[in-house]
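With one protein chain held back, the other chains of the complex are shown just where they sit.
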Amino acid sequence: MKAPDSGRLFRYSTLLCLALAVIAPASGDIYLLNLLVLMLIFIIFASSWNLLALSGQGSLGHAAFFGIGAYASTLIAVKTGLSPFIALPLGGVVAAGVGLLIGLTCVRLKEWFLAMVTFGFAIITQTLVVSVLAPVTGGWSGLASPRLLSAAIPGNSFIEYYSILGIAALSILAIRALMGSKIGLAFAAIRENETEARASGVDPVRYRLLGFAASAFLAGVAGALEIHHFGYVTPDIFGIDISFLPVIYTIFGGLGTLAGPVIGTVILTIVSEGLMNFGLTFERFIIIGLILILVVIFLPRGLVSLPEEIRKRWKRHGDNPVVSQTKKE
Amino acid sequence: MNYKQYTIILGIVLMGVILAAGCTQGATQPAGEIKIGVVASLTGPVSNLGNGMWDSAVIAANEVNAAGGVYVKEYGGKVNITLIPGDDQSTPAGGQTAVTKLITEDKVDALVGGYSSAVTYAHEQIVAQYKVPYVVTGASSPTITHRTDIDTSYIFHHCPTTDTYGKYTTEFIDQVIRPAINAKFNFDAGRPLRLGIIYQDSQFGQGVYSAVNNTIHAENLNIQIVGAQSFKMAESDFHTTLTAIKAAKPDAVYVAAFTNEMVPMVTQARRDVGLNTFFLAVENNDAPAYYKGLGGYGNYSVIESRFSPYTVPTGTIADAVAAFKTPYTARFGSPPDMMGASTYEGVRIVAQAISDAGTVDKASVQQALVNLRMPQMIEAMQNGVITFSSNYHESQFKLYMEQLVWNPTAGETRPQIVWPENLKAADFVVPDWYTPGSG
Partner (left out) sequence: MVDVGILLQIVFWGLYAGCIYLLLATGLNLIFGVMKIVNFAHGEFLMLGAYVTAAIFALSGLNPYAIILLTMLVLVSIGGFVERLCFRPILGTGKLNEIFLSIGLIYVFENVAAVIWSDRWQSIQSPYSGISIPIGPVSLPLDYVIIMVVTTAILTGLYLFLERTQVGMAIRATSQNRRGAMLVGIDVERMDMLSFGIGSALAAAAGTLWVVSGQVFNPYMGSIPAIKAFAIIILGGLGSIPGAIIGGLLYGLAENATAFLVGGPWKDAVSFIVLIVVLIIRPRGLFGEAEE
């Protein structure tokens, strides 16, 4: 599968998306703004997971990096008095360091084995945070985290929103640049066929570790952003639901594409929020569950493949409308 | 990807944004209506508690509205309460979104509810920023109003905290269980009680555990903690934990757990491990599912309570409880639980505060809550009044202890209040199968 989308069109559509995101706060709607902030954070988080998938790996424990970034950034900001804006990338660096360690453990593992081990790491991290690390992390009580911007600053919600928008845009551009570079080519080679990649001089271990570290860095930044937005961090941040969300968002939108995690996050958040505004509770999750099932059956490559699928069916008019079965990892 | 694909995708995104904007247009406020936002977990793993909170709030609003509403001086008459649900989905992010919507879209006059401390911390900050009076009726951590990184002056805690849980149960153990055991087995009156503790590895469980320790030291009680074990939240297999506690030979075991953990624990202790001792449960278990789940294994065990489905302390509370329980059971098919009870009271407290303030102006309502002195309703309070402490805005609950006794008609155990003296309906009993610890 082609990963990076390139060309003029990409630039135009990105600009349009950005323009929409930039004018959104003009509505003055704080609820919308808060929703968008959470959405942007999850776009970063889902994109980080997508990046790992692009390097031919998978994780069911991405909450570990999300949480480590959050705790590290909070602790750095609290202990040193640095602005959260400076603590944020440092939190990401700590997450990347841990990601590197986990990646080292996992180099020989693939697929389900890798999935389960990463899942286990999230649980082990949580257990450590509430036990041996409790004197620093506050254990189950958690820690108050400085806001990205003090509530005393006028218009703080707006500045916060634009900062996070900037960070999200920057992250996506960084992933795009990475995928367009030599590294991206190496990722693709490993993803397609590891033996061949090795034969052509690509060291899979090195690139795998790089993928893990880069993905963990972004996940850590996303976690730190969420926590500086909430103003409080608790060990619940390592929860299973947090690990599964980027998986859901990315695959829903389109695995391995730059737009996939963005579209997935935006649409699923809106659907969920919209259904909630109709007062649906359990029914909301039944509907979302059915949507997920239908999408994976009829659009196994995610929502981004929708136009292509429509076109295919158009062409095959009269044919048996079979969903294309693309082999994909 | 080509042009067409992108137009379609962008179209979808655009539609989405419009949809979101459309969905967020809150209703306009008719003049003279009190809007109360109820923050509860209507979905997610703790939805059973959240739905109970919402249902109870509905009963409270109906009761107030049926009596004509709340008298608000500013409006020159009585106005109705409208409740608006805010589903926190049992997650911090969900709670933040829900509370932001309640405050900025629905423009609520006050908030009630809030379960799970982790969820509540994340949205407290918005409440502090917008200065909306918030009566927290579900989260049990004292940190809710003790934290100093945000301004908690608009936040009021109407729910016993883990400090309160630990204090009352420990005092009961010292005043009732210890003498009863020493008398029954002819032990020396100075023999300390051997207490085992099993607690959930969470803020709730650790809070109770440290409260027990603090109470023993602060009041210099003759209680010796002989074993302490913790377990992971949502655990269902306690055999090994119980075997370890049994090896410590306790006279009684105090457990800080949720109902889904408490039921298998007591069952496994009595049936499988042969730990024939008193189990003491925290008040959050006093709900129908607990009695049904325990069956006969609950016989003679002890539970702390502030609101029970099956018993009421005698006095004025009894009538008030009936006024809440009867319509609730008729409407929802099962009796309410204690989270529901404090949420019911939370709505009534807000109504009273608005009435006292004579306006829905938030600063005035906050002041009214600070000065509130309201007679107790369905839960027993210290000195019979609901009032928020000046330092941490906590109301002071008066908890009582119940002993569960087998009721052949119900085919389950039923609670009897055994402590304190002024509320008790029966004496605490040491059954024949009970085996004291030794060491």
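For the reader, a short list of remarks on this structure follows.
By written order: A and B. Residues from 1 in each chain.
Criterion: a residue touches a chain if its C-beta (ideal position, glycine included) is under 8 Å from a C-beta of that chain, and two chains touch if they have at least 3 such contacts.
Remember, predicted model here, so these are calculated numbers, not experimental data.
Touch, as defined at the top, links the missing chain to these shown chains in the whole complex: A, B.
Of the listed positions A:124, A:151, A:174 or A:210, the one in contact with the omitted chain in the full complex is A:124. Listed residues B:263, B:280 or B:302: the one in touch with the omitted chain is B:263. Touching the chain that is not shown, out of A:143, A:237, A:251 or A:267: A:251 (per the contact rule at the top).
Not every partner is drawn; the one left out touches chain A at residues 53, 58, 60, 105, 108-113, 115-117, 119-121, 123-124, 127-128, 130-131, 240, 244, 247-248, 251-252, 255, 282-286, 288-293, 296-297, 300, 323, 325-329. Residues 43, 45, 47-48, 51, 201, 229-232, 234-237, 239-241, 243-244, 247, 259-260, 263-264, 267-268, 271-274, 289, 292-293, 295-296, 334 of chain B touch the missing chain (whole complex, contact as defined above).
Heads up, the rule we're going with is that only the chains that are shown with their structure count from here on.
Partner chain B is touched in their complex by these residues of chain A: 5, 9-10, 12-13, 16-17, 20, 24, 27, 29-32, 34-35, 38, 130, 139-142, 144, 146-147, 151, 226, 229-232, 234, 236, 241, 257, 259, 263, 266-267, 270, 273-274, 276-277, 279, 281-282, 284-285, 303-304, 306-308, 311. The touching residues of chain B, counted against chain A in their complex, run 1-6, 8-10, 12-14, 16-17, 19-21, 23-24, 42-43, 47, 51, 85, 87, 91-93, 96-97, 100-101, 103-105, 117-118, 121-122, 124-125, 128-129, 141, 143, 147, 149-150, 201-203, 206.
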